[in-house]
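The complex appears here minus one protein chain, its other protein chains still in place.
Take a look at subunit A:
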Amino acid sequence: MERHNGTVTGFRGRLFRDDAVVLRVQKLGESDRIITLLTRRHGRIRAVARGVRRTTSRFGGRLEPFGHVDVQFAEGRGSLHSISQVEGIALFGGGLMGDYPRYTAASAIAETAERLSPEEQEPSLRLFQLTLGALKALAAREHEAALVLDAYLLRAMAYAGWAPALRECAVCATPGPHRGFSVPAGGSVCSDCRPPGAANPGPPTLALMCALSEGDWTVADSSPVAVRREASGLVAAHLQWHLERALRSLPLVDRSRPAEPVVQTER
């Protein structure tokens, strides 16, 4: 097969290096992949990894989704760069793919990160740190996958500037907690401001959402399942309201309890 001859001849792109989280991998041609990465200093980047699907590829499994990697890019002519070298820093994907709820939660985190970095190469250090931290927390298995995901979504929404109001009325800012919650109004609503159709989540649900957005894991880890489900529903509804297209991965997140490890080696 003929590969990158002709158009690239004589052009040698500038090399640059950054650490990054792998958000998405897509097949390209016979054996290449387009890798979408969220980098620490260069924002979101799409780059070609040539030959990565061949079992002899020097990239090996280092460019699999959800890994934290150190990458050397060769600048392309357009927006598409190519990856010339990669070292693994922490390949979270390896631990996540053996745990289905964690794998689906990681997918939703990656898709959200991609959506919240609409411009390529616009640095977003906070989003990078948030995303890296969430994947690290998922891999560490200290908290339920769905809780890590919801904490990430709440903080990512705060980063984007549309976190739901939780402690005060979204309309008049009267301190709460309030009984009503309206996604179109922007979160908690007092009895004077509540629009028709507002939900009435239980007070523990709002308390859990506060705990998740503030990183209070003691409260979050001890919350009952029904409260977690209700909070997840409100977080998802709030997120979808603000994104112009629905996230594809969110309905596929497996929120069932994590299973015992099932892999055993024969003999």
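In the analysis below, contacts are C-beta pairs under 8 Å (C-beta built on N, C-alpha and C of every residue); 3 or more make two chains touch, one makes a residue touch a chain; residues count from 1.
One rule holds in what follows: contacts and distances are computed from a predicted model.
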item: Options "Recombination protein RecR", "Electron transfer flavoprotein subunit beta", "Xanthine dehydrogenase YagR molybdenum-binding subunit" or "Nitric oxide reductase, NorC subunit apoprotein": UniProt name of the undisplayed chain; value: "Recombination protein RecR"
item: Which residue of A:His42, A:Arg62, A:His81 or A:His178 touches the chain not shown here; value: A:Arg62
item: Residue among A:Leu38, A:Val71 or A:Ala110 touching the omitted chain; value: A:Ala110
item: Hidden partner interface residues of subunit A, rising order; value: 1-2, 6-7, 24-25, 29-31, 52-57, 59-66, 93-94, 96-100, 103-104, 107-108, 110-111, 248-249, 251-253, 259, 262-266
